[in-house]
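Left out: one protein chain. Kept in place: all the others.
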Amino acid sequence: MLRRLLLTAGLLTGLGASAALAADPGVSKEEIKIGMWSPLTGPTALLGTSERDAVEIAIDEVNAGGGVNGRKLKLIVYDDAGSPQEALAAVRRLIDQDGVFALIAGSTSGSTLPIVPLINRAKIPFVASISSNRKLLDPFSRYIFRAYSNEVAQADRVIEFALKQGVKKPAIVYTSNDYGIGGEEAVTHRFQQAKVSLVARERYNQTDQDFSAQLLRIKQSGADSLFVWAFAAESGIIVRQAREVGLTMPIYGGGGTATPLFPKAAGQAGIGVVAAYVAPELPESSFKPVADYREKLKARYSGNPPPGRPSEYDLAGYGALKIFAEGLKRAGSEPTRESFIAALETLKDFNAGTIFPVTFTATQHEGTDQSAMVRVNDANHWEIVKR
Amino acid sequence: MSRDVILSVMNVSLSFGGNAVLSNVGFDVDRGQLFAIIGPNGAGKTSLFNVLTRLYVAQDGRVVFDNEDMSLLAPAQLAGVGIMRTFQNVLVLKGMTVLDNVMLGLHSNFNVSNVWSAIGLWSARAEERAMRERARDALDIVGLGSMAKEDAGAVPFGHLRLLELARCIAGQPKMILLDEPSAGMTSEEVDRLMKTLDIIRVRLNPTILLIAHTMKLVMQVSDRIAVLDHGVKISEGTPNQISEDPAVIEAYLGKASADAST
Amino acid sequence: MILLARGEMPDSPTTASPEVKRPISVNARSLLLLAVLVCAIPFLAGSYVQFVCLLALINIIVTTGVNISMGYCGLVSVGHAGFVAIGAYVTTLLMTYSSLSFAPAMLCGIVAAGIAGVVIGLPALRLSPLYIAMVTFGFGQAVNLILLNWIEVTGGPNGMAVPVPTFFGNDLSNTGIFLMTAVACFGSLWVAFNISRSRLGRAFIAIRESEIAAQSMGVPIALYKTVAFAVSAMFGGLAGSLYALGSGYVNPDAFIFLISIMYVTMCVAGGLGTIAGPVVGAIILTILPELLRPFAEYKEFLSGLILLGFLVLMPRGLVPLLTSWKSRLMPKLARQPAPESV
Partner (left out) sequence: MLGQLVVSSLALGSIYALTALGFAIIYRASDVVNFAQGEMMMLGAMAALLLYRDLHLSYPVAFGCAVLISMAVAIVVERVAFRPLLHAPHFTVLLSTVAIAQVIRSGVRAFYGQELSSFPPAWSDAPIEVYGVRFTLLGVGIIATTALTLIIFLVLFARTNMGWAMRATAQNMRGAAIVGVSVPRVYSQTWAIAGGLAAVGGILLAPLIIITPDMGVIGNKGFIAAILGGFNSLGGAVMGGFILALMENLIGVYISSAFKDVIIFGCLIVVLLARPTGLWGTQKLKRV
């Protein structure tokens, strides 16, 4: 049986030896290979599948228009099921085995932050559009670009609005995951700048189903406003239980709250909740690029897209690929990774349609710090809060 | 003549929630002697063994082995002081080879620490080889030498008791407790057991405590016999004395036949 | 490379295999060849294949540890990722916040995992196997929650970057880490093999088969159960510290319940209670997800089916099955007198 180990080990080495060592991998005469890894399975599958569909739709569009400088774009996607171990293996396979030219979209922060050292070592460009965590670009990396605003920018927009409405004693409930922790840091930081301190900070674990303990502590703290940094489903439950426990103060949410699911989960209790939103337009708005995308998504799923889609992750993914394509175009007919990075850094207020215009410079790779705001109207639907 | 007593059991009493299983049972056993304990079913024989091997804690009474009070010992320490036992319902370990089963009996005889054997130190491997030989000798004594490599699960039922016996004698213990070794054996197997016991007594001269129902075996191999009935020792003596003792016959065969035999 | 003395290296006994199982006569030469080949991987293969092999070697160390407590001693551990996490985080924390270099940090990681193993073992001493499963299940969850919420120290869900290990000043390259892992893996197998052939291993199996018999043969049950837990936990700690160095980043998502179950699946699929079982199980179930990567939607479904299939259809796992086929298929060859055992 140990002889069998011999065989399997031999097979592995044979597999590896075939890695081609071209000058700049992923670029051939007729196509450019792009790599992507994201959660296609597991609890955060909604994010991953939305981004994958959006990037593929955008690529079909670009290829239909003759590709970039005559080269078609080819996407290779791997699932990381939300696990960092899988993400590491997937990205190494993309860089090493499939020899992709550059990476796009990425996964949730939990499975993206561990990849940063790998990206820096491989010197491979990466246009991110899921992870909103500040630490992706702090410390700065010249290979990583972010297509939409990070959690700090999202928090600033909502807090400015709350301060204008006279909030003096805010409290926050947040998940113990990368999104929640990042949100809490951003909210605390921004309030300190405005000389306002949080009266209660309640963290919960994703396996929790009941929030009465946290909400009762907030009720005791005498807070006059409640910030919720959790994904849409949990935000809905928290808001409903808050009303049940007798909290009547205004409630504000982070970017993760603003999806079609929140109003359904919160029910009547959700009306009036204000949340940060990463795109200029809602997925169901009549704004042309968003409406066009909606049609293409319907076509892709032959008539009925999965429930809750398109989501804002669709819009982010579509925008990210458009930015990617624009960068490639500007990198000229013989793109290298370095020329691609330089080209991306020349983008100034580039409008990809479904997301805010992005600007990159040699030292600033956060595409935008703009973020919109939405409020649940009386018809229990999100609507954009005009500036 | 001064007796070289190795084991003295002094009025041991044991009860489970009210009903008395043993009531002040007492006897002494000399070194190298084969002391049998007989009695009808439910007389408390196995319970006595369990008290001796510290599995049950007797309500009162004392047991002294090799002039050391047994109540200080935990069940796992008995092998260390040289007391090994077999079980009424044969506890041979499947998932191990026959040889490994016997080597388990040698567990307390190793002196190289487990850490060195885990690292594979030479002295540990040498000791392992030496112990392997001792286990093989024990198997040869009981006649199972050829089955050393077989898995214990594959050993036919008749030989299981011999394997348990080999496991006990491998470490040259001071005392062996045999709990009905002859149960379920054919008469040839009983003869073979008797021969094996003789070889063991000649080669290793251990003290043996024997519980058995096979009168042929008990009468032939025992030096002394104690008879238990309902937890009480009703008689003790040499095999001949016991076979004539009316109290014993009454306990076994009932009142009428006891009178007939006097 | 550790040279085995010439002579047979038979598997240790399998769980309750009714028919005769000839030990496989594998001489040291083929093992040596295998060792050399494994160490050649970093020089031949690209970084992706090397990372997959590294994961396989690390998983082998964990499954060998799980096999000692579960395969030999019968103590179910469905929270082993907790020990791996302790090894990984203690090593990373020490390398980040103290001046310790990677070797002493790894050692502390292993010892910390061992201590956790003893602490978790305590309730196990007096409880039935099912309660042990519950305790290890709770332990795995608790470790994950602590890592997730102790943000000031462990960086919470964002995890921590692992400083690059330095070996006398110059950085330890990926190849260096790979070779170290290979040595650690072979060392673990060597220790597991020795344990299986020594009184420790026999005592473990005795405890699994019948505590009363083991005790009457002089095995102190409570002590040996604790030793089994501690040893398997230390294997987990070693694997955890190597994972930290190998992947360069640790966060709680890498040590969740699903991963503990994967370790157990590897052992069951390979063959509990054998040396080669967990190795074969670990290799197959590390490579399989990589091969299945393109159609990933069904991975969780497939891994559940694989575990169920082995449990119901082949409870004794692949290795015992192949050994029994081998002895049936080649009776002449298998019967030739094997050289005197080691």
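To keep things simple, chains are lettered A, B and C as they appear, and every chain counts its residues starting from 1.
Here is the rule we use: a contact is a pair of C-beta atoms (placed from the backbone, for glycine too) under 8 Å apart; a residue touches a chain by one contact, two chains touch by 3 or more.
Quantities reported herein were computed from a predicted structural model and do not represent experimental measurements.
Asks: Given the contact definition stated above, which residue among A:D210, A:E284 or A:E383 touches the chain not shown here?
Replies: With A:D210, A:E284 or A:E383 as choices, the missing chain is touched by A:D210.
Asks: Taking the entire complex into account, which one of C:A40, C:A142 or C:L329 touches the absent chain?
Replies: Once the missing chain is taken into account, the touching residue is C:A142.
Asks: Can you say which of A:A233, A:M249, A:I271 or A:A342 touches the chain missing from this structure?
Replies: A:A233
Asks: Of A:K72, A:R142, A:K169 or A:R243, which residue touches the hidden chain?
Replies: Of the candidates A:K72, A:R142, A:K169 or A:R243, A:R243 is in touch with the missing chain.
Asks: Which parts of subunit C are in contact with the chain that was left out?
Replies: For subunit C, the residues touching the absent chain are 15, 70, 74, 76, 78, 122-123, 126-127, 129-131, 133-135, 137-139, 141-142, 145-146, 149, 212, 258, 261, 264-265, 268, 297-298, 300-301, 303-305, 307-308, 311-312, 315.
Asks: Since one chain isn't shown, list which residues of subunit A touch it in the complete complex.
Replies: The missing chain touches subunit A at positions 41, 43, 45-46, 49, 176, 202-205, 207-210, 212-214, 216-217, 220, 232-234, 236-237, 240, 243-246, 261, 264-265, 267, 306-308.
Heads up, the rule we're going with is that only the chains that are shown with their structure count from here on.
Asks: Averaged over CA atoms, how far is the centre of subunit A from the centre of subunit B? Could you give it in whole Å?
Replies: For subunit A versus subunit B, the centre distance works out to 74 Å.
Asks: Just the number, please: Cα centre separation of subunit B and subunit C in whole Å.
Replies: Taking the mean C-alpha position of each chain, the two centres sit 41 Å apart.
Asks: Multi-chain contacts only, two chains or more: what residues does subunit A have there?
Replies: none
Asks: Would you pull the subunit B residues touching subunit C in the complex into a rising list?
Replies: Those residues of subunit B that touch subunit C are 53, 55, 74-80, 84-85, 87, 91-97, 100, 103-108, 110, 114, 117-120, 124-125, 128, 131, 150-151, 153-154, 167.
Asks: In the complex of these two chains, what residues of subunit C are touching subunit B?
Replies: 13-21, 190-191, 194-195, 197-200, 202-203, 205-206, 208-210, 212-221, 227, 273, 342
Asks: Under the stated contact criterion, what part of subunit C meets subunit A in this complex?
Replies: Listed in rising order, the residues of subunit C that touch subunit A are 9, 11, 24, 26, 30-31, 33-34, 37-38, 40-41, 44-53, 55, 145, 148-149, 151, 156-159, 161, 247-249, 251, 253-254, 256, 258-259, 276, 279-280, 283, 287, 289-290, 293-294, 296-297, 299-300, 319, 322-323, 326.
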